[in-house]
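Structure record follows, encoded as structure tokens.
Shown here: the complex without one of its protein chains, the others still in place.
Showing chain A:
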Amino acid sequence: MESTYYNPADLKKFGNITELQPEMGRKFFDYYNEVFKEGALTEREKALIALAVSHAVQCPYCIDAYTSGCLEKGADENQMMEAVHVAAAIKGGAALVHGVQMMNKIKELSM
């Protein structure tokens, strides 16, 4: 095992996951490539969504890839930071909205 869990060089090896399960791996990458093609959303919009999700799932590989991706697709810094705030708002909101569940439970358990 390496001394750190994450190594930037591993990002380039992502494609190697097909070595142990070629068929599923290939299907995943075909699907992945299809998803990021221009469609009802532009490639830039998709890259911004991916950047936000990368932060929500806190994946350093994805943050690396989609920061470059957003710059390449012509997104600007404000758009990129706003996307991160969208992720933060949803994550924060998702934690806080469970406060209602907590309040319900308090009510249930209290006299």
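Quick note on the criterion: a residue touches a chain if its C-beta (ideal position, glycine included) is under 8 Å from a C-beta of that chain, and two chains touch if they have at least 3 such contacts; residues count from 1.
Note that contacts and distances are computed from a predicted model.
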"ABC transporter ATP-binding protein", "Arsenosugar biosynthesis radical SAM (Seleno)protein ArsS", "Sarcosine oxidase subunit delta family protein" or "L-lactate dehydrogenase complex protein LldE" - which is the UniProt name of the missing chain: "Arsenosugar biosynthesis radical SAM (Seleno)protein ArsS"
Touching the absent chain when the full complex is considered, from A:I17, A:V57 or A:L71: A:L71
Absent-chain interface as seen on chain A, which is shown: 9, 12, 38, 42-44, 68, 71-74, 76-77
